[in-house]
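Only one protein chain is missing from this complex, and each of the others stays in its spot.
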Amino acid sequence: MDLSIPQELTDFAAEVRAFIRAELPDDLREKVIGRRFDILSADEKRFWQRKMVAKGWGAPAWPVAYGGTDWDVLKRHTFNEVVADEGAPMPVPFGQGMLAPILIEFGSEEQRQHFLPRILNLEYFFCQGFSEPGSGSDLASLKTKAMRDGDDWVVSGQKMWTSYAHQANMMFCLVRTDPEAERPQQGISMLLIPMDDPGITVRPVITLDGEHHTNEVFLDDVRIPGANLVGEVNKGWTYAKALLGYERTEVARIGLSKRLIKMVKEAAAKRTVNGVPLTETPAFRRKLASLEIELKAVEMLNLRMLSNVRRNLPGNEANMLKIKGSELQQDLTELMMEAQGTDALRFDRDAALDQNIDLFGDVDYRGDVTANYLATRVVTIFSGSNEIQHNILAKELLDL
Amino acid sequence: MDLSIPQELTDFAAEVRAFIRAELPDDLREKVIGRRFDILSADEKRFWQRKMVAKGWGAPAWPVAYGGTDWDVLKRHTFNEVVADEGAPMPVPFGQGMLAPILIEFGSEEQRQHFLPRILNLEYFFCQGFSEPGSGSDLASLKTKAMRDGDDWVVSGQKMWTSYAHQANMMFCLVRTDPEAERPQQGISMLLIPMDDPGITVRPVITLDGEHHTNEVFLDDVRIPGANLVGEVNKGWTYAKALLGYERTEVARIGLSKRLIKMVKEAAAKRTVNGVPLTETPAFRRKLASLEIELKAVEMLNLRMLSNVRRNLPGNEANMLKIKGSELQQDLTELMMEAQGTDALRFDRDAALDQNIDLFGDVDYRGDVTANYLATRVVTIFSGSNEIQHNILAKELLDL
Amino acid sequence: MDFTLTESQSLLRDAATRLVADHGDAPDIWQRMAALGLLGIGIDEAHGGTGGGFHDHAVVLEALGGGLVRSVYIPTVVVGAHLISTAGTDAQQAVLLPKIVAGEMTVAVANAESASFEPCERIGTQADRIAGGYRLSGVKPVVMGADTADVIIVSARTGGGPGGREGLSLFLVATDTAGMVRHGYPIVDGNGAADIAMDGVALGAETLLGTEGEAASLIDLATDRTAAALCCDAVGAMAALNALTLEHLKTRVQFGRPIGKFQILQHRMVDMTIAEEMARSMAVYGADEADGDERVARGKAVSAAKSKIGDCARTVGQGSIQLHGGIGMTDDYAAGDYFKRLTAFEMLAGNSEDHLERYAFLGTA
Partner (left out) sequence: MDFTLTESQSLLRDAATRLVADHGDAPDIWQRMAALGLLGIGIDEAHGGTGGGFHDHAVVLEALGGGLVRSVYIPTVVVGAHLISTAGTDAQQAVLLPKIVAGEMTVAVANAESASFEPCERIGTQADRIAGGYRLSGVKPVVMGADTADVIIVSARTGGGPGGREGLSLFLVATDTAGMVRHGYPIVDGNGAADIAMDGVALGAETLLGTEGEAASLIDLATDRTAAALCCDAVGAMAALNALTLEHLKTRVQFGRPIGKFQILQHRMVDMTIAEEMARSMAVYGADEADGDERVARGKAVSAAKSKIGDCARTVGQGSIQLHGGIGMTDDYAAGDYFKRLTAFEMLAGNSEDHLERYAFLGTA
């Protein structure tokens, strides 16, 4: 039992922080901080990813052979925390964090050679074709079908909640290749699909925050060469499950919550109620302290998990961290909204901000806090809703 | 829409209050207020019940012909609220509130003539033989069996959570009379059993508060005359369900919660933290206000329900009132404990109270608050746990 | 004590509900409301109104909330017309009220001066006496309906010091008055608001509403009526949202059965239903007191309602998005619109914490 942080790690965090502060353009930083969800353009994402690649930090979790690092989980955690806290863009997760480990574990050597370098530098910007209109929590019921035609696959169907499909040029996609399989999980394969195929239509889905993060994707007789099959046919479910197990150590998003709590404090420090600073107002002060403590508790749980991972101890902490980390993000965006008072009612964000500063001079608020509150409702829904996380814990951990 | 309270009702409340203040001995009042659950002796309960009978208020919900009143639900609600608020003993519910309506609706005329007057004056002190060790929420699985022997029934089995069986001289009891019935609900009958039968053994069950409220009851070849069967054989489940529908308007226990909140305020007014009265301490003040508002919301929901009942409108508000009313009682007993600070740690109640007053003079706390907190955990469990109430609402109200 | 609607209230409910169902998002909804007589509720018959009390407003408001209607019914009819009826001169009433009833004029009410819920004591907008009238200077942010209003009722100090209840006055300021600056924008639920700024706006003496220097109790009244009205609107939105969510639970199939068969979702839906009923109970309570004259009793009732209903709205709003899953996050599905309306509700006219604090301040005795 030794909770002290090695000097080496502290030095490393400082190095990452200094690098980001030196290299990250202000406008990118402001976009990341302001919108909570990554609404950078694809080019902006490539710009930053290539900066990180050049520094050797492009894909820390990958094996060194493919351009990764030899950092242990604690060092990677530290890195991610600083990246989030500084408002630097997080790597696009789909290619780097999800598909790449699958290719490394289950792909062919040819696929690794072809895809990994291009994923690393975002030449290939992947999106994830999993959910469908009728298949959300019950993913195994998916209907998009792929039929053999010579060496090719011909794919038709509809995908839903395909985040950043409008920026991506590739999609890894779960498709039904054996409708007759005994269990639905057994008839699913994973294909890599170019998004510029004429059979693909991407339709924007605008979310509550008024932004375009996600899409519906329609596939109409999309022809895919057999070489784009990941691993073996009808093993797609195995890969999808494995994929959900990668980088589970970061699911709590501690760095993001640390940045959020800083923003709450800054906003609260600028506001007074009845002449009393909001930070001294009993109810607000109590909530802020309470969430800061909650953050500490989630962080300690996360660090305990990392300690276990390093020692290969088992644990379902990732499911707990998903639940508690997502609830915390929601509570923080809600408190941020509360910290802005009625200013948070405004919903023409950039405009209101500019014009009000002109009109009153002393108005000082973030125009995006309510959009962020609304958008953050999704974090208890996506990546396995918190209800599903509870089900998993009940079954796997408690054997109920 | 007219929420004003008729003058007649205000006058009536004042009359009830005046009567109780004039007639209720201080020691009874103190016992009722102190212990939350009725731990009066059977004789004390009889004493007060007969006072009320003499006044004509012995069983307000009964038909006038059997000694009841013609009060509407709102007047009865007002009456119950004043009784609770003044710390007067509530009527023993089992005979008066549960069995009697069954006898009136389903019993024979002979049974009504014999039992109702004796229930009214507590000559017959009934307890309720429903739950069994293996049958709690799943009551229909009960195993206590009654076999026909000539005109008699011979009963054997075990009952659990039989409140006040140690004071009662009669029990209305669900028994299995047809083990072969297609559905378990169809093989159950209701019998009236004298508690002085030599085949009956009552074993105390001490609860978390250290008190003796409830019991296990063992029945070993207890012989019951056929006349003690309620209604028809194998119709017991119908009666049990009907019984749960009587006087559902009082399930929220508004009067009790009003008394509890008064006690919290009194206790808080006497305590200071860092020189500040507890009632001015932000966190406590906020909780108190919040529970007072919650009480108002439950009360308004209850009054809306009464208004509907008077107009014979349907509604599942009783299930909602059970959930919210019981949670409120728990929150209030918890806040009462908090209001006592570390004094609430003491658990040798009467003794600690006396000796401390001797020792320090200025110590002023109620020695029973923690016991009451512990005991009040039961209110979300008994009479259909709050989980069961949710199930009922999901099914009956929401059709899920 | 009777919680059922009177016959005329039932008719009103039916008419309002039908109007909202048929034309809730029509551009001429305001004129249609006028044609139905809804804008005359609470206004004396002498001025073309139909009379009635807050419970009648409540019936209309619940329909508006249930149908997501964007309107200025609260600032114009529930609050503005009431202030004019209560404090206006005969001339003011005779000129303004018929226009409100006819749907020809809308009103906003501008009191708060910071983004926080604060008592009228903190109002600092200055009204200096000049020849023939007053000169107003001050700023009022996020004034509901002020983006389109013809008249804004503005509170200002004609005397008294900062922090006092004395010296506050109300003015009927036409929005085309020279020097009145407005910046309008939509708030999160799509309703309109504006920040207004006045830097020496000259007003005639006839714009004074009520007795000079004695507007504090009118401002409290406006605060309470706004909050109580928002509560009724929110209850309508909650009921509609719960209905939508329940329907989703019954029709969305996952794992081979409607998701409403999963006990964990059933119990959450039950909790949301209970929250709606608790909210409805408190909205009735608040509405009943909103017509009252006794400041503390009215303030406590309204703050109790606003605080409790804010909590209920959070339970229903957040719960419904969660139960809907992904579809609840999309902008073109109604659940999100209801959630936004309930989110706005929580921020308007003081949030749950503000009203809990106000309730405690007014006394828990």
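For this structure, a couple of remarks:
Chains: A, B and C, in written order; residue numbering restarts at 1 for each.
Keep this in mind: a contact is a pair of C-beta atoms (placed from the backbone, for glycine too) under 8 Å apart; a residue touches a chain by one contact, two chains touch by 3 or more.
As the structure is a computational prediction, the values presented were derived from the model and not from experiment.
Contacts of the undrawn chain with the visible chains, over the full complex, involve A, B, C. When the missing chain is restored to the complex, the residue among C:F3, C:F54 or C:F262 that touches it is C:F262.
Within the whole complex, the absent chain has one touching residue among A:A54, A:V276 or A:A297, and that is A:A297.
Taking the complete complex into account, B:R271 is the one of B:R176, B:R271, B:K296 or B:K322 that touches the chain left out.
Of the residues in chain C, those that touch the hidden partner chain are 262-264, 267.
Residues 131, 134-138, 141, 160-161, 205-208, 210, 271-275, 278, 283-284, 330, 337-338, 340-348, 351-352, 355-356, 359-360, 363, 365, 370, 373-375, 377-378, 380-382, 385-387, 390 of chain B touch the missing chain (whole complex, contact as defined above).
Taking the complete complex into account, residues 1-6, 9, 74, 265, 279, 285-286, 288-290, 292-294, 296-298, 300-301, 303-304, 306-308, 311, 313, 317, 320, 323-324, 387, 390-391, 393-394, 397-400 of chain A touch the chain not shown.
We take it that only the chains that are shown with their structure count from here on.
Among the other chains, B has the CA centre that is most remote from the centre of chain C.
Rounded to whole angstrom units, the spacing between the C-alpha centres of chain A and chain C is 39. Within chain C, the positions touching two or more other chains are listed as 356-357. The multi-chain contact residues of chain A, meaning those touching 2 or more other chains, are 283.
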